[in-house]
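The other protein chains are all here in position, but one chain of the complex has been omitted.
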Amino acid sequence: MKGIKRSLIGLAVAAMFGTGAAQAQISDGVVKIGVLSDMSSLYTDIAGKGSFVAAQMAVEDFGAAAKGLKVEVVSADHQNKPDVGSTVARQWYDVDKVDAIFDVPTSSVALAVNQITKDKGKAFIVSGAASSDLTGKACSPNTVHWTYDTWMLANGTGGALVKTGGDTWFFLTADYAFGLALERDTEAVVLKNNGKVLGKVRHPLNTSDFSSFLLQAQASKAKVIGLANAGGDTTNAIKQAAEFGIVKGGQSLAGLLVFLSDVHALGLPTAQGLVVTNTFYWDMDDQKRAWAKRFAARNDGKYPTMVHAGVYAGALHYLKAVEALKSDDGTKVVAKMKEMPTDDPLFGKGTIRPDGRKIHPAYLVEVKKPSESKGPYDYYKVRATIPADQAFRPMADGECPLVKK
Amino acid sequence: MTEIFGVPTQALFGQLLIGLINGAFYAMLSLGLAVIFGLLNIINFTHGAQYMLGAFCAYFLLQLTGVGYWWSLVLAPIIVGAIGIVIERTMLVRLYKLDHLYGLLLTFGLALVLQGLFTNYYGSSGMPYRIPEELNGGFNLGFMFLPKYRAWVIGSSIVICLGTWFVIERTKLGSYLRAATENPSLVQAFGINVPRMITLTYGFGVALAAFAGVMAAPIYQVNPQMGANLIIVVFAVVVIGGMGSILGAIITGFGLGVIEGLTKVFYPEASNTVIFVIMVIVLLIKPAGLFGKER
Partner (left out) sequence: MATTAAPPAAAAAAGEVIGAAGDTRTFAIATLAMALAFAVAPHVGVYPVFLMKALCFALFACAFNLLIGFGGLLSFGHAMFLGVAGYASAYSAKNWGFPPELAILFATAVAALLGLVSGALAIRRQGIYFAMITLALAQMVYFFCLQAPAITGGEDGIQSVPRGRLFGVLDLSSTLALYYVVLVIFLTAFVLIYRIIYSPFGNVLKAIRENEPRAISLGYDAERYKLLAFVLSATLSGLAGATKAIVFQLASLTDVHWSMSGEVVLMTLLGGMGTIFGPVVGAFVIIGLENYLSGFGQWVTVITGAIFVVCVLAFRRGVVGEIGAWWARRKGRLGGRS
């Protein structure tokens, strides 16, 4: 009784002091987080509802209530359309008093939200989108790019494969900005490491049949077939590659952008042997495993992809910065996030660079054979770790106007 | 490399064969559409969603009841065809007296509903479905490695297409059907149950779509968006072939598959557009389509 009474008083006092001071600078007394994701089309499984769950978990684990901060989480679907995304972002910032937006897969939407966030002085923590322009030409003092980007993917998979003998490449590229950027970045890495690119073929976005392109890839006899595409294109290409016996014939497939959910959709017999770079895998240590199990319980049994992990870690760090600053002013909070080193159970210790790029190690993984897997989502074996300082593009190369030369 | 005009002949044959196989899919799908439009004057925009239902049906049969691929090939079309019959009896039948455009809008709406529901529950990455053991592996033809499954696709597709064409154009049942579309009241006066024939025909067209879906499941990911991506192309095929012509749909399906295949070799970025360019050209020169009759 006494203990409870004391802690209640303590809580009340803390609340008075805490919220009193905090409320003075937290807009409307509430820190409102908006998770803007793709809930209905291509990236539903990669991000989607799971991102919302991840953000909620971050808020709970942060212990907002105990620290006297009121935090709310809302979510919306941008359907992969830049105009839907920008409408939601505007409405959230103007009307619904949202202070920070998280996730946003699909680079075109992320770029739009990036601009709006800058115009309104809020905060934007990207987890789902890939464009390295977010920390390059389009960098902003209000944006943090977590999880991954095209440069990291190209360097991770490309570099590692070339160094381990995959020195001749053939590219299967989705013919749009993202695919072309991925192909360009990977080709640069391959050439830099004395590899050769034997050929490329560009396929239209949302192609269901890759047989013709795979035939060309087979004929080239390149050691590695790089898939510079994402989502359904990648899974279709991988499935059909298995049909044509490409991997059995001795060539390896490099999925330049593949998530855990894609592997789950393909199934191990089809996806085995695929080499991928991710910045988070749940089965690497106890902390990650514990978190993943909690996540899966709230996400219909689906395990987290690196995008989900990025939303969680980003939200945690954001809240820490808000708490330290006692304010949710977007520009100031992002500056504080860059000032504070990061530490969370999912990405470990890391930093955020002045251009907004979050730095953490990347992992080169290979998809297990069915016999090696002990259960659902037990899909990867880690082949190599790329240290944080080498995983991402050097700041000077990014052409970010915020970075002084 | 792949972008040079002088592609080695061996590679070219391989691409032509692939094009033919893709054409087989287009032919099967457009066959269902052509049957429905040709005989019933209904523009069935739901065709893509019904194709998707066929693939999902095969997936469910496997997951929930352990029924494998071969039985699914028979059961899925029957199940989805039955669903089609329900749609026809409850909704389409009210639109026969109106402009066909209403049928288009209704089936468009239905397609959205089906696709949306499935995306809700099954996400968008798709569900795995394996190629049946008997059809695994392939033949080394010298100029390319032909997976057995693809050979099966082209073979069964030709059989189904020719079979359907034969039934409609050369049998008594087919002739009743064709007569019923020209002059339903007269045919009904002869004692033939015209509404039932219409219902069964719609069901048959839908079953064809589902059959194509089951065939697609092992090679394309079983995912709720699979129909949406294909439906516009299949429409183009049907329009080019002639909207009422069964033979037109079959030949155009295969033909366009080959043309698309060649485009993929010489100018792959345009492989999605070439069909529409052809469609515009055909519509301008011969609006009823290559094999169609103007109505």
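Observations on the model:
First chain written, first letter: the chains are A and B, and each begins at residue 1.
Just so we're on the same page, contacts are C-beta pairs under 8 Å (C-beta built on N, C-alpha and C of every residue); 3 or more make two chains touch, one makes a residue touch a chain.
It should be emphasised that the depicted structure is a prediction, and the values quoted were computed from it without experimental measurement.
Contact with the omitted chain, checked across B:95, B:158 or B:259, is made by B:95. From the options A:71, A:111, A:321 or A:365, the residue with contact to the chain not on display is A:111.
Only one residue from B:112, B:158, B:179 or B:259 touches the chain missing from this view: B:112. Shown as candidates are A:31, A:64 or A:88; the residue that touches the absent chain is A:88.
Seen across the whole complex, the unshown chain contacts chain B at 40-41, 43, 91, 94-102, 104-106, 108-117, 119-120, 181, 184, 232, 235-236, 239, 243, 269-270, 272-273, 276-277, 279-280, 283-284, 287-288. Interface residues of chain A facing the missing partner chain: 38-40, 44, 74-77, 79, 81-84, 86-88, 90-91, 94-95, 107-108, 111-112, 115, 131, 175-178, 204-205.
The working rule: only the chains that are shown with their structure count from here on.
Listed in rising order, the residues of chain B touching chain A in the complex are 1-2, 11, 14-15, 18-19, 21-22, 116, 119-120, 123-128, 130-131, 137-138, 144-145, 147, 149-150, 219-221, 223, 225-226, 229-230, 261, 264-265, 268-269, 271-272. On the side of chain A, the complex with chain B involves touching residues 40-46, 48, 175, 198-204, 206-209, 211-213, 215-216, 218-220, 231-232, 235-236, 239-240, 243-245, 249, 261-262, 264-267, 269-270.
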